[in-house]
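Yeah, one chain of the complex is gone here, protein chain that is, but the others are all in their spots.
Right after this comes subunit A.
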Amino acid sequence: MSSLAVRKAAPAAGTTPGTAQGPPLRRRIAFVPTVTLLLGAIYCLLPVAWVLIAATKSGRELFSTFTFLPGTGFAENVKDLNAYRDGVYWKWMGNSALYAGLGALLSTAVSALSGYALAIYRFRGRETVFNILLAGVLMPPVILAIPQYLLLAKADLTDSYASVLLPLVLSPYGVYLARIYATAAVPSDVVEAGRMDGASEWRIFTRVALPMMVPGLVTVFLFQFVAVWNNFLLPYIMLSDDEKFPITLGLFTLLEQGANTPALYTLVITGALLAVIPLIALFLVIQRFWSLDLLSGAVKS
């Protein structure tokens, strides 16, 4: 800082605002940052653009034409995908929606309850409980998944919807975010006022605190939805019946078979495109509600 102050005498003429040239300069585009960001955007959109175009190609066109030229086979590819094993693809999409939707909902409920309890009440063992729950973040999923599989096998629960749903309901990160948000959003005098009025603790939580926590809980829900939708390892370990597969695992098995039969490539590519579209659509809609302040708040503390 001090070295900057010393250099006061040599200001770069063009960069000082508030001088006579101020207004026109402000309208000038910052060239380097804009170009850098555009390159970054191109890099990030490239595979998506590629799959969009590749999905329109028939199997023959895929290997013969320039990749960024649209083909003529999109309708055919979708029809093939629908026909593949009696439409098992759509079953996978439905399963993913179920795992991610229901899983994220349950997870948000548990996070809300725990986050609220940890934020509002003073009780013995509060920090211990919090730290133990948080330690779960550090546990590599595979370390948990194998004994989880063996234990669920003993309960005869593997290869079921529950085996993919239940292990993901408790999200340490969700509890953490919910606690931070509840601390910031639910004033303790509001809780006290509820008690004065004779409301039960449960009623105060559901009627008073929960509405105040909604924006934070939306973030928890979205994080968890994406996390479950993107999960591969747990269903990979737990499931063997492909009627119960989520889309990630389904596409993987399709690719595994397709590796030896290039005829299946178009199916995999079309499947990948259709799997990405709902997520991108959801993403475009929700990014407006995505509570980034919460994210940074979580980062700062």
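As a working rule, a contact is a pair of C-beta atoms (placed from the backbone, for glycine too) under 8 Å apart; a residue touches a chain by one contact, two chains touch by 3 or more; residues count from 1.
Here, contacts and distances are computed from a predicted model.
Asker: Among "SRPBCC family protein", "Cytochrome c oxidase cbb3-type subunit 4", "ABC transporter permease" or "Carbon-monoxide dehydrogenase medium subunit", go ahead and choose the protein name stored in UniProt for the chain not displayed.
Answerer: "ABC transporter permease"
Asker: Considering the whole complex, which of A:V110, A:A184 or A:V218 touches the chain not shown?
Answerer: Checking the options A:V110, A:A184 or A:V218, the one contacting the hidden chain is A:V110.
Asker: Of A:A104, A:V169 or A:M213, which residue touches the hidden chain?
Answerer: Result: among the candidates, A:V169 touches the missing chain.
Asker: Write the list of subunit A residues that the hidden chain touches.
Answerer: 1, 3-5, 7-12, 15-17, 26-30, 32-34, 36-38, 40-41, 43-48, 50-51, 54, 62-63, 66-68, 109-111, 113-114, 116-118, 120-121, 123, 126, 129, 132-133, 136, 138-144, 146-148, 150-151, 166-167, 169-170, 175, 192, 195-196, 198, 200-202, 205, 226, 229-230, 232-233, 236-237, 247-249, 251-252, 255-256, 258-259, 265, 268-269, 272, 275-276, 279-280, 282-284, 287, 292-293, 295-296, 299-300
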